[in-house]
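One structure below.
What you see is the complex with one protein chain gone and the rest in place.
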Amino acid sequence: MSARGVNGASVSANSTSAARVQDLWRARPRSKLLRATCWSLGLWTLYAWFSPEIGLMDFLDGRRFSNLGRFVETELVPFPLRGEPLSLAALSTWVADIWNRIGMQSTLATLQISIIAIVIAGAAALPLSMFAARNLAASTPFENPSGREATWRRLFWTAISSSARALAILLRAVPEFILAFLLLAVLGPRNAWPAILALAMHNCGILARLGSEVVENLEPAPLRAMAAVGAPRRSLVVFGVLPLALGRNLLYFFYRFETCVREATVLGMLGVLSLGYWIQDARAKQYYDEVFLLVLFSVGVVLVADLVSVLARRSIRR
Amino acid sequence: MASHSHNPGPLPARPGPFGARRTWLLAIALAALWAAHGLGVTLSGLVPSGSGLNILGEFLGASLSPAWDYEVVVPEGTVALPWKVLDALRRTLIFAASGLSLALLLGFPLGIVASTAWWKNHKGARGERFHLLKRWLNPTLFVGIRTGIALLRSIHEVLWAVLLLAALGLNSFSAVCAIALPFAGTFAKVFSDILDEAPRDSADVLRASGATEAQAFLFGLLPRALPDMAAYAFYRFECAVRSSAVLGFFGYPTLGYFIKLAFDNKRYHEVWSYLWSLIVLVFVLEAISGALRRRVVVR
Partner (left out) sequence: MSPRALSFELRAAEIVFDGQRGLGGLSLEIHPGETVAFVGPSGAGKTSALRLLNGMQSATSGQVLVDGQELAHLAPKERRALRQTIGYVPQGFGLVPNMRVAQNVLAGRLGGMGFWQSMRATLRPKKDELEEIHSLLLRLGIEEKLFQRVDSLSGGEQQRVAIARALYQEPSALLADEPLSALDPSRARETLELLSGLAQERGLTLVLSLHDIRLARELLPRLVGLRDGEKQFDSPTGEISDEAIRALYELESAGF
């Protein structure tokens, strides 16, 4: 019995098994790119831990944990309880006071900012994702190129889809926090727009990239059939791509909504009236008990958003 | 031809006009109206003031000409700007890599024990040791782990940084933990989801060949989920770079620190040098992940 070798040559089976196994091992397929990526990330991580900036030994210094203990035992204890016996009444008055004074209003504002931002992001990402999808934004959408089409048309559409993708990456490359910081200087403080725009831009980039993948992974058969009978691009989009891609796009929309709420909390630290504003305020006064309580409020609003997101995704997926 | 004796029965009811998708779309629109009204935002808020317009013009004007040299006179012996930018990028990448690796170290095992696939097979079947104990202890543990993960994840890395800064001071430990803790929570959540959605057939065959539940999980289910987990971890590296950059606003020596400093001093060309270095990095990471996806991911 003879078997065909990997390189196409015929190999007789009576060559010893061990040698054959070794040959096959040497000829095994492997991805150079994957290996290179793994090695460089691994080596960089190793370097990072031993770099002077981190210094593994200094990192594990025991004193840090005693600092942590002191912080938890003194600074985090709610103000009315310091040096007093634990009293639930005093604690709840303190919590209720902060909630009524700043908590409720800023928690709502956090939620509202993120809702407006994610809606703008979703609305802008939908068309952008269509232009970024390589199967739709092609000179002959959903068809194999016939070869007869003009080169300039092909180049034109390649340019369009490439620049749409580049725009999507550009939008998401800069973090929301830095975007909001820059926008705040332009639009002025005590205005929710810098936070909204920053969140919207960043999430638009992410949703557009995810959305273009949705379009590229669509089942091609029904769309090909539409294209074959001569449906123009816009009816392909309106009657074919949009209905098919809507479900998954909504899944991603709700998935990003949750992260949006988390991020909206923090953007307040730059001067927008969300929870972060008061966290920064309390931090400046070194009221860490209040900081901690406000962080717990943010946990609450994020968990609510998470719940909405999970419920929405579950009902859409069904 | 087919006989007509078969009665096909009534057709299934047409889906009503308020399918889940439409209902949610409507809910989104109403929520947006409520939010816009409650927040009192108007389109006029989008128009920059006079000075804002100036800043915008200058800043955007500088975007295509990032600085290669300092815009102000610097003391003798200061390193050249490109080196300073690269050094800021290096520090950003250092905190990103160490934070992310710690997050993986915590999040990977947490993700395994937070998946229903893991507990499904440790229900405490009859005949197992301590099966009655397991029957009530395991659900308790499961809920406890999921709650812990939700807490880790729902506190933003900047808020972790604020708390850790106060508790531990401005040092690498607080920076690395500020990235690692929320990222570990996210990893645990996403990994457990990936594990629960991974095909079960390979694990099933292992079970059929007499492997233990733990072996079926580790060698049948886990390998099927690994490519997706790796791809997600790679994407999170990009996020960690961004988070690390933002930590600079709180005093750590990463990109954000230098961006804030340069912007506050109106050295917009320098700001763009830092911004472009971040953007180029994200483009490179995106290109690598795209190429890996095309070649390595299971089809």
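The chains carry the letters A and B, assigned in the order they are written, with residues numbered from 1 in each.
Following the convention adopted for this analysis, a residue touches a chain if its C-beta (ideal position, glycine included) is under 8 Å from a C-beta of that chain, and two chains touch if they have at least 3 such contacts.
From a predicted model like this one, the values you see are computed outputs, not experimental measurements.
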Using the touch definition from the top, which of B:Ala211, B:Leu261 or B:Ile279 touches the missing chain? B:Ala211
Please output the residues of chain A touching the missing chain, sorted low to high. 1, 3-6, 11, 13, 17-18, 20-21, 24-25, 27-29
Can you list where chain B touches the absent chain? 2-3, 6, 125, 127-128, 201-202, 204-212, 214-215, 218-220, 223-224, 226-227, 298-299
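Note that in this section only the chains that are shown with their structure count from here on.
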Distance from chain B to chain A - Cα centre to Cα centre, in angstrom: 5
Quick one: which bits of chain A touch chain B in the complex? Just the residue numbers, please. 31, 33-34, 37, 41, 44-45, 47-49, 51, 53-55, 58-59, 61, 64, 67-68, 71-72, 75, 108-109, 111-113, 115-116, 119, 122, 169-170, 172-175, 177-178, 181-182, 185-188, 191-193, 196-197, 246-247, 250, 253-254, 262-263, 265-266, 269, 279, 283, 288, 291-292, 295, 298-299, 302-303, 306, 312, 315-316, 318
Of chain B, residues touching chain A in the complex: 20-21, 23-25, 28, 31-32, 34-36, 38-39, 41, 45-46, 48-49, 52-53, 55-56, 59, 91, 93-95, 97-98, 100-101, 150-151, 154-156, 158-159, 162-163, 166-169, 171-173, 176, 234, 237, 242-243, 245-246, 249, 253, 256, 259-260, 263, 275, 278-279, 282-283, 286, 288, 291-292, 295-296
